[in-house]
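One protein chain is absent from this view; the other protein chains keep their places.
Read from first to last, the chains carry the letters A, B and C; within each, the first residue is number 1.
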Amino acid sequence: MAISVEYVVKETTNNLWRNWMVSLAAVVTVALSLSFVGVALLFRQEVDNATARWQSGVTLAIFMNSSVTSLSNPQAKAVEDQLANMSQVSRATFCGQNCAYREYRGMFRGDPTMESAITNPSQLPVSFRIKLKHAAQAGSVGSVFTNQPGVQAIEYAKGEVEQLLKISSFLQVASLVAASALLVSSVVLILNSIRLAIFARRKEVEVMKLVGATNWFIRVPFMAEGLIQGLVGALIGCGLTSFFVSEFRKLIAQNNIKLLQPMTASAGEEVVVYILLLIFGSLVGAGGSAIALRRFLDV
Amino acid sequence: MAISVEYVVKETTNNLWRNWMVSLAAVVTVALSLSFVGVALLFRQEVDNATARWQSGVTLAIFMNSSVTSLSNPQAKAVEDQLANMSQVSRATFCGQNCAYREYRGMFRGDPTMESAITNPSQLPVSFRIKLKHAAQAGSVGSVFTNQPGVQAIEYAKGEVEQLLKISSFLQVASLVAASALLVSSVVLILNSIRLAIFARRKEVEVMKLVGATNWFIRVPFMAEGLIQGLVGALIGCGLTSFFVSEFRKLIAQNNIKLLQPMTASAGEEVVVYILLLIFGSLVGAGGSAIALRRFLDV
Amino acid sequence: MIRFENVAKTYKEGTVVALEACSTEIQKGEFVFLVGSSGSGKTTFLKLVLRDEMPDSGKIWVAGKQIGKLSHWKVPYLRRNIGCVFQDFRLLPNRTVHENVAFALEVIGRPRHVISAQVPQVLELVGLLKKKDRYPDELSGGEQQRVAIARAFVNRPLVLLADEPTGNLDPGTTRGIMRLLDRINKTGTTVVMATHDFVIVDSMRRRVVELSQGRVIRDQVRGIYGY
Partner (left out) sequence: MIRFENVAKTYKEGTVVALEACSTEIQKGEFVFLVGSSGSGKTTFLKLVLRDEMPDSGKIWVAGKQIGKLSHWKVPYLRRNIGCVFQDFRLLPNRTVHENVAFALEVIGRPRHVISAQVPQVLELVGLLKKKDRYPDELSGGEQQRVAIARAFVNRPLVLLADEPTGNLDPGTTRGIMRLLDRINKTGTTVVMATHDFVIVDSMRRRVVELSQGRVIRDQVRGIYGY
């Protein structure tokens, strides 16, 4: 049997309006919880992108003694040969004193202490920058060179990247935990708003059943209610996510926070996140309705 | 008329149990929203403490040319005299090459590039570290020395502190906005759970009114319900706050994130935050009950 | 029109017996009083006809269909052939008389022109056309019950079930309702009415089916309330 769209719209609007407080709370909670999900997802994407850049660089560096100033030094040569023969190494490049000086200048531009400290490439040690096939092998490759003559130190490119990854994964876990707790609240709120709608209309439902309305005719307006709450919540959640992320980027850009600067996500990646949020929203709405209809609507 | 405690406990437990789903959602939402409040408050406290330390240090530094190696240099002497005569300056200390070297070693401990770069105090510039009466005067004081002979650069201690303050205030605003939206949801959820309890017991309430139960006798179990939800939510919120904050500290300590290391709050400050959360929780609970009783319980 | 064959129905997992080996047959166009003391199973009988409850055992035919075999989604279509009237009217308080009656047609998807044709017709029949814009609480009990009957009858059901439709009404109003049910019955609609009102039963002299502890203990063509 055809259910007129007009009827569903009218009844759903009525239902939403009658318990506007609960509907609003449901929408707000869905929006918040999905914005947590959205921020966590986008953040993850951005951190992935940022660390991908880092990873395209160096995973391991072997610093030579100050006595070693170029590749022509036999100790440097020995290291180079060894690296060339290691299957775990995907690429190894030599960074001479000029390379080190360029890097140093770039790192400490605008910092007078540091700038005045090194004024000559010869002050800096040379090093090998090694890209591995698998980052996890960094330790085993590094240990080979630990006591090699001429080698001053092994540096793993972990420092900042790892800190960034750890803080971001901590924040992600925290926000996903908050999001899932909120999603539970959202489902309960949606469920409740439908339950109250069902209750407010219990007499009508009773009469409908008596005079032979089909079950779907009775159910559809309530289902539409849950779906709308979920979707509106998700839309607002998308807005919040985009607002938060763009504000955060602005803040980072304005303040020149170097560590976080490479964090970006492409428009395509953002859209995927928003679509995910909308899907989540409708699932939450549909889930809430389904439970409410099952438990409180006896048709 | 005395209301027996046993009666209130029994009825309140029943009410909470009957709509455990809504009660749970209410408690979870209160807990989450208060943990946002708690984290925001504690974070603010910690950032205050951290920046207070920074501020007890230096707000302005004047770096001298590499030709200036000690206070006995007339250019250094000139700067020192000028500083001594400026009323805006609260304290100015000279940091010679040994002082600079100590600082440098501390800053880059464990970083071979940097450690091997400077192996001698004579490689570093000397500087004056100045504490001002009002941080806002940093610009005007600094500008006096900009073109002074022997001065290489003026550094303002703003960089990191300001970044920290900006990011933390952004996170605080975001989490307080989320917290207030969630507090609204909490009130609605508590209100709802009481509304459902009132509804589930409407027949009993009707009989109670008929046989002459006093209004308070009828109200108290419902009020207790809201209060308990608010308080339990607040307790869990305190737990979440303390868990989050301690995990965050652990993370920072483990990873040697220097910028964030000075962030701590004393036990007393934490306790104040927890008490605030408990007060918020009971206010939310009482607010929710009050609205529900007013709107849905006709006594 | 309605046939019960050895129907048994219990509540609360068999602990409360409502109907037991109940068999009877009601023909098209009959007017039947269902009598019996409180708890004898009258309401249960009517609920079974409406398939609001399912029998524990036995077979029930309504309008030619064995309703035990009816699939779940067909139940609404069965109900469109059955009108229902209750003691407590069950009108929607926020709808006018006209809207209350029209509601019954709307929710089964009748087009608007059918509704605007049929509702005034049935309101005329129950004598409430002039009060069609009043709300239920602006009507007397008897008038409200007539609206309920109009709603039950607007879809021209084959059967009209009435569960103590006059229990709340004063004797004068009761007589009005009975005349109305009689008129509806004369249009060919089968009427089954559960009642405690022996004055009505005794004065109308229609078929009386008496239940006692869930069994048919009497079936009289032109019966009275007691023996």
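As a convention for this text, a contact is a pair of C-beta atoms (placed from the backbone, for glycine too) under 8 Å apart; a residue touches a chain by one contact, two chains touch by 3 or more.
Predicted model, so just to flag it, every value in this text is computed and none were measured.
Would you mind listing the shown chains in contact with the chain that isn't displayed?
B, C
One chain isn't shown here. Among C:Ser140, C:Thr187 or C:Ser203, which residue touches it?
C:Ser140
Pick from C:Val147, C:Leu169 or C:Val208: which residue touches the chain that isn't shown?
For the chain that is not drawn, the touching residue is C:Leu169.
If I consider the whole complex, including the chain that's not displayed, which of C:Ser37, C:Gln66, C:Asn94 or C:Thr187 touches that chain?
C:Ser37
Identify the residues of subunit C touching the omitted chain, counting contacts across the whole complex.
Spelled out for subunit C, the touching residues are 11-12, 16, 36-39, 87, 137-138, 140-142, 164, 167-173, 196, 198-199, 225.
By the contact criterion defined above, which parts of subunit B meet the unshown chain? Give residue numbers in ascending order.
The list for subunit B reads 1-4, 7, 203-204, 206-215, 217.
Everything below uses one rule, namely that only the chains that are shown with their structure count from here on.
Closest chain to the protein CA centroid?
Taking the mean of C-alpha atoms per chain, the most central one is A.
Compared with subunit C, which chain's mean CA position is the farthest off?
For subunit C, the chain whose C-alpha mean is farthest off is B.
Indicate the whole-number Å distance between the mean C-alpha point of subunit A and the mean C-alpha point of subunit C.
63
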